Every structure is written in structure tokens, then in C-alpha cells.
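What you see is the complex with one protein chain gone and the rest in place.
Chain naming follows the written order as A and B, and within any one chain the residues start at number 1.
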Amino acid sequence: MTKAKRKRLIYNLVTYALVIAAYIILQNMIGAKTISRSLKGLLVPICAWIIMAVSLNLVIGFSGELSLGHAGFMSIGAYTGAIISGWLLAAFDMQDPTLRLVLAIAGGGIVAGIFGVLIGIPVLRLRGDYLAIVTLAFGEIIRNLVNVLYVGTADGQLHFAFLNKKLPADVTMLVDGAKGAVKIKPISTFTVGFVLVMITLIVVLNLVNSRAGRAIQATRDNRIAAESMGVSVTKYKMMAFVTAAVLAGMAGALYGLNSSTVVPTQFTFNQSINVLVFVVLGGLGNVLGSVISATFLTVLPEVLREFADYRMLVYAVVLILVMIFTNNPLIRSVFGRAVAPVKGLFRGKKNSVSGGEA
Amino acid sequence: MIFLDHLINGLSLGSIYAIIALGYTMVYGIAKMLNFAHGDVIMIGAYIAFCGLQYWGIPPVLAILLAMVFCTLLGVTIEGFAYRPLRQATSLAVLITAIGMSYLLQNIALMIWGANPKSFPTTFINGSNIRIGQLNISSATLITIVANIVIMVTLTLFTSKAKLGKAMRCVSEDRGAAELMGINVNRTISLTFAIGSALAAVAGVLLCSSYPILQPTTGSMPGIKAFTAAVFGGIGSIPGAMLGGILLGVIEIFGKAYISTELGDAIVFAVLIIVLLVKPAGLLGKPMREKV
Partner (left out) sequence: MKKLIALLLALALTLTVCAALAEEPVVLKIAHIGPTTGAAALYGLATQHGAEIAVDEINAAGGKYQIELITEDDEHNVEKVINAYNAALDAGAQMILGSTTSKPCEAAGAQGYVDRVFFLTPSASSTAVIEDKDNVFQVCFTDPNQGSASAQYIAEHKLGTKIAVIYNNADVYSTGIRDTFVEKAAEMGLEIVSEETFTDETTDFTVQVGKAQEAGAEIVFLPMYYTPASLILKTASDKNYKPIFFGVDGMDGILSVEGFDTSLAEGVMLLTPFVATSEDERVKSFVAKYQEKFNETPIQFAADAYDGIYILLAAAEKAGITAEMAPEEACDLLIAAMKEIQVDGLTGSMTWDESGAVTKTPMAATIVNGVYVFED
């Protein structure tokens, strides 16, 4: 075993171990009822945001493409999940919530994956900021379309309508245009969320360390060199993009089924930006970093509640300061020397991303 | 007649996008960063002008100048405190900082001016609507379009003739070489932020004169649209930002008028995607060079 390989193995094991340990501790706290309501309520969203961050990291950190429309895939997953779950309940009277949840998550992933392919084909022809803006555009288009989508179920059939609500009179509404997905029975659980996080980690870490993963990173680091070595750039970028879309769709289904309602306005451009913040703060290409920063930044605004009206102000200041402190070479070198021994263990692939090749 | 009406509305909206897009494109061209807080500088500029007109009762021209001066200082301060320490960092790190700055400005505005929307006083340019037959052109529209042309011409002259303008182009072309030629890169970048922010103040006043509602989130959506416009026209290019902005405005109005108001934004973004697929560097953008 080479040194690099061993280092990677340790990094992966540490990542899995930390997530599992967190799960066990939290489960015990739930069992012993020592957990606060607020924290308990945050568990499923945290799982969903971790999956979002890790999957986006696959696109940005490993494949080197800046995507600003990740929330679009999440919304596809959330809507698909809500429709599947509502339909299974209404048409087949499927009472088992876990089975419904698993099917809904699978469905959310598949549909988001299909959209990932459809969007990926044109998008991956572009590079840099142009790619970024096109993903942003797709995210906004998805939101705009979902806003005029009506879905209902009657007699075991699903009915779809677009732009106007021309559905049979006796349908049970599942998606009601601007009112979003309605009357969802919340069935997401922390355990399913945890399993999904583990699946995401396994998929992403294995992909990154596989032959395909090395090809993806090669195209990031030097596209032309990779191409001349016979690596099919588009194929591998597509692989990363679609995998990320599937994972985001699954996260969306988990997230959507955690609430009684889902609205298009939850998946705006700002939400994509939030996930991007998780990824950059956690470190590009650093999976464990994404897990930690997604958790930290989801919990932070809740912890800041005591600042009341000032809390978003404080959040903004914290964000700016953290970025300056972790990225300024001078401050970083001082800070780096202090924590070097710890950091060496956790460091993933180092930065370098094509934010713009111009 | 209806068609002409829509066209003029489109040009007016497009001109506002264009002025905002200029701010994005200049900063991008020189500092190679997407300044997400630009839309919020616009909002602050509009608030300052609002205070001038509504509270202090100063003449409109003075209020606009005051807003420009304030935004210039604000832009330079933001650049100095938040972006300069990150000059060596990845463009994404700067992007996130800019997003943080955008949140910060919005929340500061919320704190100072409250959440209740203010109605921007437009009486100072109203009352002289121009009528040609059935066509009705509001003076705000006219002023917006004229201001747009003036700014565009001035900026083009500045970057091609003035010494500082040439320095800006030089930094944008090759920062390292510019430094070797004795150009003060930091000062040039500050200057760019100053110009961009002053333009933001003008854009804020024009935006709020046409659409007179002012609240802390006023700048965000026009900001995103203008950013799209800048990419559309080819980011980094001044005429490109102009063209992109105006086209975006016209497409938005026509899409709403002739296809569907429900899908207005979707149409705009769909056109953008098609254009970028055909011309991957935007309408007037320089094709990307690849260093092997």
C-alpha cells in the first residue's frame, strides 16, 4: 500500500467513523430524551443539506465546474417524492411509511437523474462562468415550471396539468401550482436520513477514488492534458454531474417528505448559493469538510436565535470573517502553523478550481 | 402601436439592466470576481437618494450626486476590507465573501430603514409624459434610455483614451504584466470599484424612478438579471453588457406580452441558454484562449 493510498484510506475511514459516531450519539440522546426539540427538528434537514453539499462538491470540487442550479434538482426530488408518496397512499393504500419513503426517495433520485442527463448534455459543453450562469438559468426555469404544475390523483391514476388547473373534479390534489406540494404526510426519519448520508459518502468517496474519479480530477486539473491522454472529458464530467443530480434528488425527497408542504420558493437561486457556501467553506474536494460545514451552517442560524433581529447580520459577518481568515495567505500561514498536525490528517484534495479560465 | 409600446417598455427595462450589468462586467473584467453585492449597493444608493429627497429635501441632482459619492465610498470600503485580503484566493472564495457582503448590506438596510417599503418619490421627473399619437412614453423611461447612452459613451471613451482607463484595460488583460509596467494594480482595482459603485447609485435611482418601490431586497432580482445580462453579452466587455442588458429587457417584455406572463422568467433564461450554446462566450465576448 502506497503512502498516498493509505492516507486516503485513513481519511475515508475517519469520515465514515465520524458520521456513524454522530448518529449513535444522537440516537442515544433521542432514546434518553435529553435532546432539545430544536436540535431534534434539525436532524433530517441537516442530513438533506449534507447530501446536497457532498453531491455539489462532486461537481465543483472534483469535476471543477461551478454549478449554481443545484437546488433545482433538489426541488425535482422533493416534488417527485411528494407525488409518489401521496399517490402510493391514495391509490394503493400503502400504509407502511418507511416503504413509501424509500420508494419516494428512489423515485426522486431517478427523475432528478433524468433531468441531470437532459440538462448536462447542453451545459457541459460550456466552461467556467458561462457554465455557471446556464446552470443558474436551468435552476430558475425548473422553479418557474414547477410553479404552474398541477398534479392530482383519482381512482389510482395520476393526473397532470400545466399552466391551468384542468384536472378531473374528484381528484385529490398533490401539487397545486404556487401552493406547492400540499397535504404531505411527513414520513422522513433521522435513520433513513443517516442511511442516505452514508450511501452518498460511499458513492462519492468510491467514485472519487476510482479510475473514473481520477479521470474526472484529471480533466479538472488540466483538461487539455487529460484529453490528449485519451480521457473522454465529456463522459466523465457527465458522470459526475448526473451522480450529483441523482443524490440531490434523493436529498430533495427526504427534505420534502419531512414537512407537510413544499413550495417552489424554497428552491430559489439563493438556496443553490447556500449549498455552494457549504461546499466552499468546507473546502473544495474535501468531503468531510462539506459534511461538517453543512452541519455547522445549518445549526448556526438556530444558535444565533438569541440575537433575535440581529441574527442574519451576525451570520453575514461570521461568513465574511471565516472566508477571510481561511483564505488570506498571511492569516492562514499563522493559523496553519498552529493547527498543522491536526489538519494534515483531514486534508483532502487541494483546492484549484476553474472559477474562470479567462 | 401596442408593439411599439412594448418595445419602449422593453428598452427602458433593458437600459436599467444594462447600467447594472456595466458594474458587474467592469469589476469582473478587472478583478476577475463576481461581485454579488453589486445589486445591494444599488439598493443602498437608492435609499440614500430617497433620504435626500424625502427627509432632507435637497434638489434631485444633489440627491443623486450624494448617492453616487456615498456608494463610491461604500464600494471602495467593501473592496478594501473584504475583497483585497482575498486577492490571492480562489475566485470561489471571493464569490462567497461577496455573497456574505450581500447579506450584510441587506440586513444593515433592514436595520436602518426598516422592512416597510418606501415609495420612491418620482414627482421630480414626472408630469411631462410625451405623447406621440396613442403612444405614451413616461419621462422616467426617456431619462433612463438617455442616461444609458451617455454612460456607455463616456465609459468607452474613458477606457480607450484616458490614462487611468488604459491602465484598467491593461490590468484586465494581464495583471502581472501591468504590475511590471508600473501600474498600481490595487489602486486600479479600487478605481474600478469606485466607478462601478457610482454607476450602481445611478442605476438605483433610475430603477426606483421607473418602479418606485424601495425595500432591502430591491436590488437582488435586478442584480441577478443584470448579471445574466452581462454574461449574455459576454462578461468583461462594456458594449457587451450594454447589448446584453437591453436585449434581456426587450426579451423579457416581449416574452410576457406575446407568450405568457406566467412563464416570463423561464423564457428569458431559455433564450439565454440557447444563445450561450450557439456562442459560448456570449454575444460580444472574446473567445476563451487556452494556454497549453
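Methods note: a residue touches a chain if its C-beta (ideal position, glycine included) is under 8 Å from a C-beta of that chain, and two chains touch if they have at least 3 such contacts.
Note that the structure is a prediction, hence the values are computed from the model and not measured.
A.B. asks: So which of A:Lys5, A:Lys183 or A:Lys235 would be touching the chain we can't see?
C.D. replies: Only one listed residue reaches the unshown chain, and that is A:Lys183.
A.B. asks: Based on the whole complex, identify which of A:Lys40, A:Arg125 or A:His159 touches the chain you can't see.
C.D. replies: A:Lys40
A.B. asks: Please identify which residue in A:Gly113, A:Pro264 or A:Gly282 touches the non-displayed chain.
C.D. replies: A:Pro264
A.B. asks: In terms of residues, what is the contact footprint of the unshown chain on chain B?
C.D. replies: Its contact residues with the unshown chain are 2, 5-6, 9, 13, 50, 53-54, 107, 110, 114-123, 129, 136, 138, 140, 207, 210-213, 215-217, 221-222, 252-253, 256-257, 261-262, 264-265.
A.B. asks: Name every residue on chain A in touch with the hidden partner chain.
C.D. replies: Interface residues of chain A facing the absent chain: 36-38, 40-42, 45, 147-148, 177-180, 182-183, 186, 255, 259-266, 301-302, 305, 308-309, 311-312.
The working rule: only the chains that are shown with their structure count from here on.
A.B. asks: How far is the middle of chain A from the middle of chain B, if each middle is the mean of its Cα atoms, in Å?
C.D. replies: Distance between chain centres: 31 Å.
A.B. asks: Quick one: which bits of chain B touch chain A in the complex? Just the residue numbers, please.
C.D. replies: 28, 32, 34, 82, 85-86, 88-93, 95-97, 99-101, 103-104, 107-108, 111, 224, 227-228, 231, 235-236, 260, 262-263, 265-266, 269-270, 272-273, 276-277, 280-282, 286, 288, 290, 292
A.B. asks: For the complex, which residues does chain A have touching chain B?
C.D. replies: 60, 66, 122, 125-130, 133-134, 136-138, 140-141, 144-145, 147-148, 163, 224, 269, 273, 276-277, 280-281, 284, 309-310, 312-313, 315-317, 319-320, 323-324, 326-329, 331, 351-353, 355-358
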